[in-house]
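Certain chains of the assembly are absent from this excerpt, and the rest are unmoved.
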């Protein structure tokens, strides 16, 4: 399982993080992780898993898996396929890719069976609590209205983080909580950890930055 | 654009066609295509595009693209990403991955803009005709009830093929028609072409065969 505290970068489908550009970011994170010892992971598009997983030592995640087993499912994301490509984990139920409740259950069961680490995204305290009932590795709470914005969830709505932590731990003390949405710098990371989270999930704060490396170094410095 | 007549193999998410197994099939097709001059293409899972595209000369297709542009679309399939990975084309609206009408329109527009070859799947004469209105490269008609079955569409329902061809050509004479569902051998390919199709789309007939190479050689021999 991911070493915590951890910074998980989700590169989404940004132009700045597709193909070679995804690999460049992964390589930068790998370098910083090696130098600083900070816990770091990167979630990339399915098409970029093989190349990233070959070239870096930090954990490479898929951004999504579908609730399927091998068979006739043209164009869907098979958990076995992301594992074969080199992913060691996956995001599930990201705010931009929400799943039906029964499908979250299937995805978590499949990830556990295949030994894929899994971060299940939630949008508030109630859904964090519901997800904890499945005993996943991680719940990552991200208020959708703050995703991609300028204010970190840790400043805009610190209670959603601390309340998610206590609600989740109340259901299953082994489940770890990450937080995300608007996270941009080391200060946000430090606050996240102070609120009880064991790391952050972020995207645009790094991917859209002019100097990705210095943002990543700042984030890592506050773990 | 794909050279026709053509055999397009969709490997779906079969265990027998994930990771290295997908690559093995692609390499076999590549060898046969080179030896025989037959038109062949393979559609693989997003995770397998890079490796297949690096190793073979036949066209590698994605099995699906989503109707998106670069941006915040965690876990969806970006047309630019499958192109960057080496795909030269894509299936769209496969029976196992149907899209909303407006999204088919967007996917075709995006594929054209990026220079991705595109095969739009339909399920009957009416939907073949509707899809032709978008002037795609290919329409592939596949009656869902025959997919994965033992009887080829060319025997079970030859009219759906010939009527799709005439309906499509009536709307736009430049659109080429493929057919699929239950296609398993060279005789089926020959019949498809006799019915006016310019090739076949198939999956289990090859992927589930014990001796994939001899099935592929038989298919190629009747183009």
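A and B are the chain letters, set down in written order, and residue numbers restart from 1 in every chain.
Going forward, a residue touches a chain if its C-beta (ideal position, glycine included) is under 8 Å from a C-beta of that chain, and two chains touch if they have at least 3 such contacts.
Nothing here was measured: the structure is a model prediction, and the numbers come from that model.
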Copy number across the full structure, from 2 displayed chains: 4
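We adopt the following convention: only the chains that are shown with their structure count from here on.
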Whole-Å gap between the CA centroids of chain A and chain B: 34
Chain A-facing residues of chain B, complex: 10, 12-15, 18-20, 43, 45-51, 62-64, 68, 70-78, 80-82, 84-85, 91, 94-97, 147-148, 203-204
